[in-house]
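Excluded from the complex is one protein chain; the other protein chains are retained at their positions.
Order of writing sets the labels: A and B. Residues in every chain begin at 1.
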Amino acid sequence: MLADLPKAHKLVWPHEDDPKERLLLDPIPQDEMNSRMLKPMLKASPGYWLTVAILATVVAVCLFGYWFYMVRWGMGIAGIRRPVGWGMFIATFVFWIGISHSGTFVSAILRVFNVEYRRPITRASELMTTFSLACAGLFPFIHLGRAWTVYFMIPMPNQRQLWTNFQSPLAWDLIAITTYLIGSTLYVYLPMIPDLAMTRDRMTGWRRTIYKFLSLGWRGLEYEWHYLHVAIKIFAFAIIPVMFSVHTIVSWDFAMSTQVGWHSSIFGPYFVTGAIFSGVSAVISVLLVVRKTMGLGYFLRQEHFDALAKLVLVFSLAWTYFFFNDYLVEWYGGEWVGHQLLTLQARGPVAPLWYAMLFFNIAVPVLTLWNKRVRRSPIALFLITIGINIGMYLERYIIIPGFLQRNRLPFDWGAYNPQPVELSIAIGTLAFFSLLYLLASKVVPLIPVWEVLEGQLSHTRRRIGKTVVTSVAELE
Amino acid sequence: MAEQKQGHRWTMVIDLDRCTGCQACVVACHAENNVPTVGPETVSMGRAQHWIRIERYWEGEYPDVRARFIPILCQQCGHAPCEPVCPVFASYHSDAENLNIQVYNRCIGTRYCANNCPYVARAYNWFDPYFPEPLNEQLNPDVTVRYRGVMEKCTFCIQRIKRGQDQAAAEARSLHDGDVTPACGQSCPAEAIVFGDLNDPHSRVAELAKSRRRFKLLEDLGTDPAVIYLKGGASHAG
Partner (left out) sequence: MPKKMVLMGLFTDVMPTAEALDGLRLLGVREEDMNIMTGVPHSAKMLGRPKLAEFPWISVLGALTGLLIGLALTFGTQWLYPIRVGGRPFTAIPTSLVIIYECTMLGLLVSTFLSFLWKCAFPSTRPQYYDPSINNGRIALLCNFDMRLEPQIRQVMAQHGAERVFEPQRRPL
């Protein structure tokens, strides 16, 4: 009886949510869907070309130009020194590897768990993975003192009878990043084939030839779809452990060493969690820009960003858990040098960065992303996710050159001051990533239309009692 | 070539009670091993280029200030942390000599070995070396001049070890204690640095290694260094 309820309860009549707010409940004819996807690919505004030109210049000068200058004159123009052997270059490298976990998480993990809202965002985020790996892959060349001898690391027979030292974490990096790069490139390509075929059918001239070549002769036969599904399924399951292993191996560059603060068994899961945190945030940032500039509002809706933002909140909490674990263990029972590191972060020259990291990674997401209105506001989400990636970059900066400043021999402590070449190359890789993405957005349909259609096929509305609910069918 | 029954175990004993901190060893090492002098600006940036350095710590308040110093060089660890992390085997272990070998031509310059050395014993060539006149005429022909981007460190004057071995082989005898002296040991006025083969039971190092004043630097890390320090008194430096 209503009269029995304590007065504190508030009752409201629920209103029906508008099914048209859900992409998968809002089908349009396939032809029109294809057109909406292809339209931004076919025309390029002057603003687009200007942005491409600026980015290309930044890449040529700030990235490659300055890098070749450093190759000619020596690593000395960077700020690294004794005892800080690795600085901003390696911090940026780890940052890009972290961003690379964006695509695989959305495209593979969400696919394996049959999470329906992943459908329109898989390809845009997988492309982020491929391009961020391309950026990350530059750094093993950039940070070498003798970059022209990098081929010494490649395991191949040579007349010196010398092979790679497979006990070195850097050799593991080589193999793991190569595997991940090849794997994720194939994984973004496979589901792209039907969409490339669709694009081929609508193009003429030299464009048609390109798509004809890229779509391999796809016709949509039953056995083609079957083998594609099997291949995608194997890839989705297999690339998840590869993704976990890649950032774990990159974290082992540090964990395997004797350096205090680095030699920690938590680095594996800590870095992987941080990478997914950073990656999913980057997906939100990039997709917000893509949606605005390419007019893909039909495909990328509030519900997608809402769901991704919830994921970001979860990973913020997970990252906090690992961070606090690492911190408390060092604080409680760590050796003297470890305590020097904690002081360095809390009160030393690194303190502003440390507090900024905690602000961007913990305070901002936890205090804002629980709120539905924040999650549904593009501006707020964009600022929050950019802030998260700033915070995650600071985390790598603190761990890599920050921790190296202290060791067991106080006479050999030193401060690290990044020099223009390091900042320039970091900005150059950001421009490189953006340039690759911009160029790809004109060549590759960013939304997997066939997957969206498959989702719309499986979604219906059905009546249970007095309400109508969304029902998702298992199509396989 | 005379075959050794067992390999050498080259060891250095540094007696801190004799060391005066005069830095003659540092200068001698520069001269012997073609180590460039990098200049005060570079040193203030933290890029001092020494294979052996005198670490100096101040203790106490004025006027009872004391300087404590310890020469630190590559400890030629038996379980060297710098070796497994080099991806191209530029830093590896010689089982026959129990030395940590640095191969300049193989080094690609990742600097992982330097990060991993707990003694911060390794030095990197940030730029091409510059030997202002007339130092360029003083270079040791037995030792490579390293290029930019290459890591270097104390080698226990391996060129002198090799020369001693060649000499002994030419005279059809085995190495005697005192045949091989590194540049630092040769130049130390206080004879604080003693070098020899620990596998030779009659060598001076074998004798000194039994001393009750002995300790090894950062021994608890398990690096098994080949440098033994001697210090009496309540505590040791570092």
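Just so it is clear, contacts are C-beta pairs under 8 Å (C-beta built on N, C-alpha and C of every residue); 3 or more make two chains touch, one makes a residue touch a chain.
Just so we're clear, the structure is a prediction, and the values are computed from it rather than from any experiment.
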Considering the complete complex, identify which of B:83, B:152 or B:197 is in touch with the unshown chain.
B:83
Out of A:113, A:206, A:223 or A:336, which touches the unshown chain?
A:223
Residues of subunit A in contact with the chain that isn't shown?
29-31, 34, 155, 161-167, 171-172, 175-176, 178-179, 182-183, 186-187, 190, 194, 197-198, 200-202, 212-213, 215-231, 234-235, 238-239, 241-242, 245, 249, 450, 453-454, 457, 475-476
Which parts of subunit B face the unshown chain closely enough to count as touching?
77-81, 83-84, 86, 89, 91-95, 224
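The rule we apply is simple: only the chains that are shown with their structure count from here on.
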Can you check the complex and tell me which residues of subunit A touch subunit B?
73-76, 80-86, 143-147, 149-150, 152-153, 162-165, 167-171, 174, 253, 256-259, 404, 407-412, 414-415
Quick one: in the complex, what on subunit B touches subunit A?
42, 45-48, 55-57, 72, 81, 84-89, 106-112, 114-120, 123-128, 147-151, 218, 221, 238
